[in-house]
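Complex shown without one protein chain; remaining protein chains in place.
After this line comes chain A, so read on.
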């Protein structure tokens, strides 16, 4: 069912609450659909920023003692009390959706990182001069931001603190486990931190301090993006789910929203360098006022999943809800008598959310171990010690294996088509008498014996038939070759015929040519004769000897005809 809840923790005070809330320090309260108290955990008293919730556990750092209470959400009981050498002033959960790394900020200004599944505990240098009062871990679980009463915010690299093998320590020239960056634009104690929701390089953090400022800055570079001058000193801060605005709670119980998007510029307003240096004044009158003056300071604020309702925990023990869109108080959600110091929204139930899709579950935490078993062995610095064990229950296979034929068939409404078709083919083969032995498994002895005699008889028949087929095949082959031969012959003859035809044509042509030659020659002869005769007559007329002329002409004619002859013959 769709539901949304929050966890609230209180600081014990002199006031005595109703019987049902006696001793209660942590409340799990359902906000939607109906506003009721779901479960409580007892004997806890926390300051602001001293509550952390993981999917399996709730951690509360106690206000006056150097101990941490661990409550099991699954079993609903107190699982343990973990003592620490100094008081814890703020805690935060790292480790992504599993939340099995706990970061603790101490009174002395150092951080302690505790892997709750392995029991490994690493402390950093005491880089803060004052108690660490606020802690946040960025969405990638790579950076820790710690705010302190000494007005500075340190950025720490979580892998840098936790990693067994530290790459090239000499190059950084910094002592191990020290912050990688420090933000010191604030002039007074840091009161609260809220980190943006981006996994990328341009994520922001908003820090508020007692100097009445809130600064939005980029923790990857340490650059201040915008300074907001608040009308009062903010006690708590929360960021919109889409990082469009932030909300601050004040000492007098009022809250206020500060919108990043004021002007219609194409550039992201926080990354517009022209306004980065000018602080933005936030109007005093814009505050959303509480219903009465007795609510006390807004010690903690948080937003619902959809970002439309703001919840604030107040010093008089009330949780108030505010409508973000209408910018005003709507109702009082709960009253726990003691000052409410922390509010943590739980992810909604009923909506598929990455945080609900867990591959493993930690049933119990492993308390920090102080022996040397978890430090790297001497002979191999940087190596992971053999005692390093990760206590958890694996509840879902980590790699999505390819669905096998079996798993598909198992959840199919009957059987996959391919499987049925294979089966049909096998059945068909099963019915063929000759193939039965092939498909039947060797263990099926009875039917095999039955068909033994049949097989012998059938075998002889088969050989007979085969012989017959061979003979027939031979005959066919002979016929075939004969037919081929006949065909070849015909083709041969045809080509011969064609050759002959060609030859005849050739001869005809030659004959014709000879005929023509003959005619020509006759014509030439006649011409020659006529010329002779004419010449003779002409010579006779002139009184000369005609024969002589004729003779002369013959010689000429022979010369000319000689040159022609070879071509004629």
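The criterion applied here is as follows: a contact is a pair of C-beta atoms (placed from the backbone, for glycine too) under 8 Å apart; a residue touches a chain by one contact, two chains touch by 3 or more; residues count from 1.
The criterion applied here is as follows: contacts and distances are computed from a predicted model.
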Worksheet item: Out of "Pre-rRNA-processing protein RIX1", "phenylalanine--tRNA ligase", "Dynein regulatory complex subunit 7" or "Exosome complex component RRP41", what name does the UniProt record list for the absent chain?
Response: "Pre-rRNA-processing protein RIX1"
Worksheet entry | Option touching the unshown chain, where A:410, A:456, A:519 or A:537 are the choices | A:410
Practice prompt. With the full complex in mind, choose from A:80, A:96 or A:222 the residue touching the hidden chain.
Written response: A:96
Worksheet entry | Among A:77, A:140 or A:545, the residue in touch with the chain that has been omitted | A:140
Worksheet item: Which of A:23, A:64, A:294 or A:422 touches the chain that is not shown?
Response: A:422
Response to the item:
Missing-chain contact among A:18, A:77, A:184 or A:283 belongs to A:283
Item to complete: Check each of A:13, A:32 or A:130 against the chain that is not shown and name the one that touches it.
Response: A:32
Response to the item:
Residues of chain A touching the missing chain are 2, 4, 32-33, 94-98, 100-101, 115, 117-118, 120, 138, 140-143, 157-160, 162-168, 171-172, 180, 199-201, 220, 240-242, 244-245, 257, 259-266, 268-269, 281, 283, 285-286, 306-309, 323-328, 359-360, 362-364, 376-377, 379-380, 382-399, 404, 406-407, 409-415, 417, 419-420, 422-424, 426-427, 430, 439-441, 443-444, 446-447
